[in-house]
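One protein chain omitted, others in place.
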Amino acid sequence: MTDRYEPKIVALLCKWCSSAGSDLAGVSRMQYPANVIPITVMCSGSVSPLYILSSFKQGADGVLISGCHPGDCHYIKGNYYARRRISLVKSMLEYIGLEPERFRMSWVSAAEGQKYTEIIQDFVETLQALGPQTKLRRNA
Amino acid sequence: MNKILEKKSFPRWVAHLKSHTVYGPVSRGDTWHFQEVDRPEDIDLDYAQAIESPKTLIFPAKEVLFEFERTGNDSWNNRSVPIDDKPAVVFGIRPCEARALLLTDRVFGGDIRDPYYWRRRDRAALVGLACTTPPSEDCFCTSVHGSPHSSEGMDILMTDLGEFYFVEAETDRGEALIGRAADLFRPAGEAQRKTVKDIHDRARDLVKRSLPDVEAISSRLSNMFDDPIWEVEAIGCIRCGICTYLCPTCHCFDINDEITRPIPLKGQRVRTWDTCQFPDFTMHSSGHNPRPHKASRLRQRILHKFSYFKEREGVQQCTGCGRCISHCPVGIDLIEILTKVEHDG
Partner (left out) sequence: MVTSQDLRDAVRRLMKQGKLKTLYAYRKGAGGGHAVPAFIRDAEGVEDLTWDPTCVHNLSRYLIDEKRKREKAKTPPTHPMALVVKGCDSRAINVLIQEKFVKREDLYLIGISCEHSGMADPGKVARKFAGQEISDIKFTGEDTFIVVADGKEKVVPASDLLADRCLECPANFPVVFDLLLGDKTKRNTAARYKDVEKIESLNPDQKWAFWTKALEACIRCYACRSICPMCYCDECVVDSISQGIGPDTPAEEKAQRVRWIERSPDLSETLVYHMIRTIHLAGRCIDCGECQRACPVDIPLRLLNKKMEKDAREIFQYETGFTSDQPSLVSSFRDEDPEDFIR
């Protein structure tokens, strides 16, 4: 019997908004696919491109960066820097030939547990159709 | 016995060697690289000089020493990684490159033999190609005890005669390779032998660059550790490491454990090329670095090849391929430096 491929999503979630939003989904018992490896970061602006590249290299099928809505950043401006920096990383990944759908960014507030589950649901469905990520993964 | 092979029959000879893994110079646009070839026609013997020397086939940039995998709290599965059993043959190797392997043999051999090096070295027959014209603007084999037609270290030496190759077996293994396609070869005649001799003699005269007297240079160098020349000559150095990576005799390496799966732990112990030109090459775990300046690293590269190795092994560890000169992005020129050593040293 073959195991169904379950995509692995590395989600870098800012502590003050998105990580809290994912917690809200949890305590509200909202059902959503269990394919996420959540990593809390202090701010979406603190996400280094190396975290993203390293996630793909270690075999992540999808990577999500999620932070506070513009204007709501706990550190005032961090998410604006993230918006610019992550767009450059996304551009680079696509240019190399990674499927654009594998790398996503979202604004999820602490109250948006529902939105978080929808984002993950949609991401998992897309990744299931795309299949495992083999391009950037270290094969050994 | 010397043989003649028609140039157009060369691919057929290679095709007869299905039992071997075949390597040779392959064209990639303006450059050549030694690679495994699936189709005999991919070998380009009309080539000048490959970017990396064939040392990359014997001492590759990555060698997996063994793999490890945790199978329980205190249990491990460690396994060595065998390489292909098949014998190998490398076509088109230049005299300086074959001679360079004899020098790296001394490093990886002796009292303690490096099994990873020797398993590749022992299975590879070397079919050399004499240099009719210098493969590089910067090569200088005749100044370091080499020659454009030397068969040192080779199983077979081929010389290009235009429509034919002159094929000289140097070892039993070489004879056996020829024997695989014996019908393609004819015995060489006196005329061809004379032509080859003329080609070889002329090739020596065509070598463009030279060192005045390498033995005098080595001798001078032994007193030049503190000489200001290193500071002056290293000014332009950007410590990129190209000189050492492309050098056919350089052999420094690093060993690292590379984790391919963290839980449960799985990984490989890997040997990779390293270079004395990187600033952290001599970095101690205390933070002290005995060679923090590029002057000391340039000195190291030159003294290692022309002084220390000479003192230990009786011969310089340079075969004059010229790659370090041709590919240095900032024009650091070994011949220029050594010539100054002899004149001003």
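Letters A and B name the chains as they come in the text, with residue numbers starting at 1 for each one.
In this section, a residue touches a chain if its C-beta (ideal position, glycine included) is under 8 Å from a C-beta of that chain, and two chains touch if they have at least 3 such contacts.
None of these values were measured; they are calculated from a predicted model.
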item: Displayed chains contacting the withheld chain; value: A, B
item: Touch with the omitted chain, as defined above, among A:C17, A:V36 or A:V89; value: A:V89
item: Option touching the unshown chain, where B:K7, B:H33 or B:R106 are the choices; value: B:H33
item: Where the missing chain touches chain A, by residue; value: 49-50, 53-54, 57, 70, 77, 80-81, 83-85, 87-100, 104-107, 119, 135-140
item: Chain B residues touching the omitted chain (full complex); value: 28-31, 33, 51-52, 61-62, 137-138, 209, 235-236, 238-242, 245-246, 254, 256, 258, 270, 272-273, 275, 278, 280, 283, 285-287, 294, 325, 327, 329-333, 335-336
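We adopt the following convention: only the chains that are shown with their structure count from here on.
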item: Inter-chain centre distance, chain A versus chain B - centres from mean C-alpha coordinates, in Å; value: 47
